[in-house]
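With one protein chain held back, the other chains of the complex are shown just where they sit.
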Amino acid sequence: MTEMTTTLIGSGAAKATEQEAVRVSQEAAGDAEYTFSVEGLDLFYDQTQALKNINMNIEKNHITALIGPSGCGKSTFLKTLNRMNDWVEGCRVTGKIQFEGKDIFKEVDPLALRYRVGMVFQQPTPFPKSIFENVAYGPRIQGISNKKELAEIVEQSLRQAVIWDELKDRLNESALGLSGGQQQRLCIARTLAARPSVILMDEPTSALDPISTQKIEDLALELKKDYTIVIVTHSMQQARRISDKTAFFLLGELIEFNDTVDMFTQPSNAQTEAYITGRFG
Amino acid sequence: MINALALAVRRAHRNEKTARILITLCGIGTALVPFLIGAFLLLKGTDTFFVFHHSLGEFLFSGVWNPSDTAEGGGHVGAAMFLSGSLVTCALALVLSLPLCISTAIFMTEIATPRTRRLIQPAVELFTGIPSVVYGWIGLTVLVPFLRLIFPMPFGFSVLAAGCVLAVMIFPTITTMAADAMAAVPKTWREASYGLGATRWETIAHIVLPAAKGGIFTGIILGLARALGEALAVAMVIGQMKVFPTSLFLPASTLTTAIASDMGGAMEGGEYSAALWTMALTLFLLSFLFIFLIHRLNRASDLKGGK
Partner (left out) sequence: MTSLAQKKRSDSIMTALFVGGAGFAVVLLVAFVGFVIIQGVEGMTPEMLSFGPHGLGDMFFNTVYLVVLALVGSMITGIPAGIFLAEYAGNGKVTHWVRMAIETLASLPSIVVGLFGYLAFIVMTGSQWNLFAGALAVSILTLPLVTSVTEDALRNLPDSYRQGSLGLGASHWQTIWNILLPACFPRIMTGLIMAAGRGFGEAAALMFTAGMSTDIDWTNWDITSSSCPLNPFRPGETLALHIWALRTEALHPDAVQMASASSAILMIMVVSFSLAARWLSWRIDKKMGGSK
């Protein structure tokens, strides 16, 4: 408890050493190529600071889970990675995020960034169009208009999302008629069709039943071979089941970032331990 | 591949910029239309004062209406009889219509079953769309002879007939607004009131009506605006005599009926037409005032938190 108070009110020096420890442990952990490297990220909504000095590297072809209690900033952080926060009024970001070696705020166009960094939302977000048009939307935005090419991309994406067999005869039906789980997998297929290299998932299963959740989790594990996945989740079991690395956020700070196995067996921080053992949050 | 994407991004940004500019132009342009109308009316309407040298006091308060139909002027432009005609017919319409509006609104929100409500509400709203000349025509062929039959009046064409026609015309406007405002009163407030042993009437009088006051007033102002601006329906039944509205049973004139009947014949650039333009300007300013009042009213009720 005392330790928590220290971090909350936190003297600058204490915080710095803690962050240093996190960074060192990361560097020791991997020599992999980083998809994202985040340095000194601060984010403000008007006067409130929602993210405080975040430093982390997200590895390629890994599933990185972001956990923490509601309002800890994990979703905000996720949305910063493809600059979806640009649309939020009064949102201000300082610090640096590199995507594949380029500064996303200076060197990459936000639209191009979102082509490469797709996003799946908490609630399924199908458009009121046919299933085919939903999936073809991303490629169309990117300037592909050839019917045959689109049809190929749609089929390939639906297959990748393991929903082709269910939907192949219904491509012209409205996507709004699908069940919640199907809609979410359709949205994943739609994201895949835009040919991203990263998929951000914002609590993608929180609105779904257990069976659909299982399907999405299996899908995530399958997709990891070709994509880097960052997933925000409320469920520690889910983080444990599917992620390679886990980041624990609390009140806008990154408290601990480590291999999932290590994090859940021997958390190095007392607050992390308190959270994953269910003592708060 | 990378080039194609870069191209797509560039095109998206270019289209975004074009669309944003066009859309903003349309938005601002639409907003400029009333200003443009106001400017034109000011231009024409102030001739009465600046070209023909009449005073504002004469226009508003004098009852001598005898503008000359020439560019030289020299007539009299007292529009007080038209102003008072407009005010009297509007007030009469409101007095006739308001009790029916309020009781229909109360019936729809508080008494009727949802089924009945679904039937009545569209019926009421339907009447906002009925053309005013149709109201006027029925007023002319049915109401006027009927009034002549039951009241001691020489023509049937009268302030009363105009008031009746306007009352029917503003009924849907006020009723719809009032019903919406009453339906927006939280259900829990009603339940709390019934829970304290209040009857339905007490709940309506002490809880629902006070809470819905803002919306009802907004409806009344919108209704008045409609009544004030209505031209043809009134012109068809009021008799268009250029006198003060001294009796409910006698003909009179309003701002709109005078414009409707005389503008076509008045010489462009003459004193007569200038005076009519000034009347149009007055109508414009009044409807601007109504909107301003509604905003004031809404802001006041927002501040109190009783939305």
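We just call them A and B in the order they show up, numbering each chain from 1.
Simple rule for what comes next: a contact is a pair of C-beta atoms (placed from the backbone, for glycine too) under 8 Å apart; a residue touches a chain by one contact, two chains touch by 3 or more.
Please read all numbers here as calculations on a predicted model, not as lab measurements.
Engineer: Would you indicate which residue among B:7, B:37 or B:192 is in contact with the undisplayed chain?
Structural biologist: Only one of B:7, B:37 or B:192 touches the chain omitted from view, namely B:37.
Engineer: Can you tell me which of A:194, A:208, A:250 or A:276 touches the chain that was removed from the display?
Structural biologist: Considering the complete complex, A:194 is the one touching the chain left out.
Engineer: Of the residues listed, B:7, B:130 or B:192, which one is in contact with the missing chain?
Structural biologist: Of the candidates B:7, B:130 or B:192, B:130 is in touch with the missing chain.
Engineer: Consider the whole complex, including the chain that is not shown, and state which of A:37, A:61 or A:123 touches that chain.
Structural biologist: Here the residue in touch with the unshown chain is A:123.
Engineer: Considering the entire assembly, which residues of subunit B contact the chain that has been omitted?
Structural biologist: 12-13, 15-16, 19-20, 22-24, 26-37, 40-41, 44, 99-104, 106-108, 110-112, 120, 122-127, 129-134, 136-138, 140-142, 168, 171, 175, 199-202, 204, 222, 225-226, 228-232, 236, 256, 259-260, 263-264, 268, 277, 280, 283-284, 287-288, 290-291, 294-295
Engineer: Please give every residue of subunit A in contact with the chain that is not shown.
Structural biologist: Those residues of subunit A that touch the unshown chain are 82, 84, 87, 89, 111-115, 118-119, 121, 123-129, 137-138, 140-142, 174, 176-177, 187, 190-191, 194.
Following the convention adopted for this analysis, only the chains that are shown with their structure count from here on.
Engineer: Centroid from C-alpha atoms only, then distance subunit A to subunit B, rounded to Å. What do you get?
Structural biologist: That pair's centroid distance is 55 Å.
Engineer: Taking the complex as given, what residues does subunit B use to touch subunit A?
Structural biologist: Going through subunit B, the ones touching subunit A are 4-9, 11-13.
Engineer: Can you check the complex and tell me which residues of subunit A touch subunit B?
Structural biologist: 109, 111-112, 115, 141-143
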